[in-house]
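Here's a structure for you.
In this view, the complex is presented without one of its protein chains, the others remaining in place.
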Amino acid sequence: MSVTEDVRVTTGMTRKPVRRRRAPRVTDENGRRIRVWELVLRYALLLAVLAITVGPFLWQLSTSLKGTHEDIFSSPPTFLPADPTLHNYERVADTIPVWDYAFNSLKVATANVVTNCVGSALAGYALARLRYRGRKIATLVFILAMLVPVESIVIAQFTTMRELGLNNTLVGVVLPGCIAAMNVLLMRNAFLNLPYEIEEAAYVDGANAWQRFLRIALPSVKGTLAVVAIFAFMGAWDDFLWPLIVLSDPAKFTLTIGLNYLHGTFANDERIVAAGTIIAVAPLIILFACLQRYFFRGVGEGAVKG
Amino acid sequence: MTSPLPTVKSAAETSANTEVTRPAKTSGERPASRVRRHLPTSPWLFAAPGLLVVAVFILYPFVSTVVNSFTDRRTLIPGEFVGLANFRELLHDDMFWTGLRNSVLYMVGVVPALVLLPLLLALLVQKNIPGITFFRSAFYTPVVASIVVVGLIWVWMLDERGLVNSLLEAVGIGRVGFLSDQWLLLLSAMAVTVWKGLGYYMIIYLAALANVPRELHEAASVDGAGAVRRFFTVTVPAVRSTMVLVAALSSVAAFKVFSEVYLMAGPNGGPAGEDTTLVMLVQRTGTGLTGRVGYASAISVVVFVVTVALMLLVLRADRKEDA
Partner (left out) sequence: MPISRRALAAAAAIAVVLPLSACGSGGDDSGSTDASGKIQGSITFQTWNLRANFKPYFDGLVKDFEKKYPGTHVKWIDQPGEGYADKISADAAGGTLPDVVNVSPDLVAPLAKAGLALDLDKAAPKYKKEYLPGAWASHQIPGMDGTYAFPWYLNTGPLFYNKGLFRKAGLDASKPPKTYDALFDDALQLAKKSKGKVATLANVPTIEDFGRYGAPLMNKEGTGFAFNDAKGVELLTKYKELYEAKALDPQALTATPESTGKKFLTGAVAMNPGSALDLSKFKKEAPSLYKNIGITDQITSTGKVNMYVMGVMVNSRSKQKPAAVAFAHYVTDAQHQMEFAKKVAIFPSTAGSLDDPYFTKQDGSDETRVRIAAADSLKSAVNYTPVLFSEQMKTELRNSVAKALQGKESPKTALDNAVKACDRLLQQQG
């Protein structure tokens, strides 16, 4: 079972549409024409799955756009807001400094992307390419770290952070996940799949490990790097538990904790909450939409081989 | 399964590791040994940041958990060493067995669906018909969204007066108490897990499918094999190792399930706590000002041991298949 091989082919696949898009007839991957009834059936199924996967998000969006006077509990439900309004989004901003919180989240997520990309690329390269004593143990350390259920070690992480004097700082939010074990292993795999010959040539030319890493190996695993970046961004943006524990100053809150204020002790409105969740989710969906090409390629890293 | 995606991905890597190492090693051996002679320190420099972070923020706290599992520590009161008392208490704790049952049931329910449905979905989006890139990306959306948002949306949908029940009533089935019955709750949570995992495993299968030699399919068609037969005689054998991988990933994630059940069934774990999973039990016993940290740590240790055992089991099964 090799992810490597599997994935390599995806790359080939995702490229194909570009080539074939302008083909006058609809054909399958073998260039054979697809029968009309089959095509209809396929689209029907695709649309059905689309409704199941994306529909619930649209429902949430619709709730967030419904005005105060529209009964959101009505049954049967109305799918489209009778009088769409952005008022609920304004109310989110009135209740909490949502843009400040979003900015904090952005800082944390960006830092997390940078540290994860750099740190795991370096470590991954060491594990995959450089031969040294203790390499197996180092690999094992990362594998073990990955199996630890994070939920059970948060307080210990907090006290460690306090001893370092970094509690209640955004740096403290970033640190524990800044080089995730799974990203290291992800990068290790990507490097392992590179044909060794390329680097060997550079080695013969007198390039040292650092030069080979930077000039040859790294550019070849851009796809995996994109996957790491997306995971790192998503992870940091969605995280709740850790920032909640480590931050106490509301001015430093990230979006996920900040949005929690929408549920006040004394007041609570379903529409504002829907608006809040959309604010939390939308950036991720947009980010993914922009990067999906690299993402799908990254999942299929190893294409260099073929 | 607070963040199923990373977990899943990471697990994928572990199990994939062993395989991938093999081919790479042969070509890598020779030049690598030369590197060692020339650059004795740099490998450690490369790996140092990662090792440091992982050791300080993951492994050290984990070791404290293990240590705590042998104490009667509580949140604000440092405990004393109690030997195996916590583990002995587990044996007589009904709630622990309920948790274990549910975690195992979850695995049994979710894994077959996550092995099969994404494969069918991958077959559906495999052909490059117009707009298919859009569909592929759209099917991945649930993976991108945070599990909390996902849970909330589904609680709202499955509510007694929610969208799903309105539709069921319109079709004449009548309203169903998805969120009040012990078993329906567990099933609903499983459905959400499957819903959120579809896109992720679909991608893995897509990669594997593209690897199936076309000739096989063509030969089968020429032989007059129908779609269903081709699925079983060509597709399934070709992606079998991927199916094992998916089974491994999804079973580890399912055993550690927390968020879905917590969000659907509530912090209490459904009626009479009957839907509590092991990780939920860790959270409930160990948190708050009166939390029993020692006892909760003991449950964590059990979860950890079972997870590692699952991984080893699957890796072994896979190795056998390879041979």
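Order of writing sets the labels: A and B. Residues in every chain begin at 1.
Here is the rule we use: contacts are C-beta pairs under 8 Å (C-beta built on N, C-alpha and C of every residue); 3 or more make two chains touch, one makes a residue touch a chain.
Keep in mind that this is a model prediction, so the values were computed, not measured.
*Asks:* Which listed residue, B:Pro43, B:Pro61 or B:Gly199, touches the chain dropped from view?
*Replies:* The missing chain is touched by B:Pro61.
*Asks:* Can you list, in ascending order, the chain B residues touching the missing chain?
*Replies:* Output for chain B: 2, 61, 64-65, 67-68, 72-78, 146-149, 151-152, 160-161, 177, 179-180, 185, 258-259, 262-263, 265-268, 270-273, 279, 282-293, 296-297, 300.
*Asks:* Can you list, in ascending order, the chain A residues touching the missing chain?
*Replies:* Counting only chain A, the missing chain is touched by 68-69, 71-73, 75, 95-96, 151-156, 158-160, 162-163, 167, 239-241, 244-245, 248-250, 256-257, 259-270, 273-274, 276-277, 280.
Basically, only the chains that are shown with their structure count from here on.
*Asks:* Taking the complex as given, what residues does chain B use to touch chain A?
*Replies:* The contact residues of chain B facing chain A are 2-3, 5-7, 9-17, 19-21, 24, 27-29, 31-36, 38-40, 42-44, 46-47, 49-51, 53-62, 64-65, 121, 124-130, 132-133, 135-142, 144-149, 152-154, 156-157, 161, 163, 166, 170, 195, 198-199, 203-204, 206-211, 214, 217-218, 241-242, 244-245, 256, 258, 279, 282-283, 286, 296-297, 300, 303-304, 307-308, 311, 318, 322.
*Asks:* Show which residues of chain A lie in contact with chain B when the two form their complex.
*Replies:* 1-10, 12-14, 16-17, 20-21, 26-30, 34, 39, 42-43, 45-46, 49-50, 52-54, 56-57, 59-60, 73, 75-77, 118-120, 122-123, 125-132, 135, 138-139, 141-153, 156-157, 160, 175-182, 184-186, 188-189, 192-193, 195-197, 199-200, 203, 208-210, 213, 231, 234-235, 237-241, 256, 277, 280-281, 284-285, 288-289, 292, 296, 299-300
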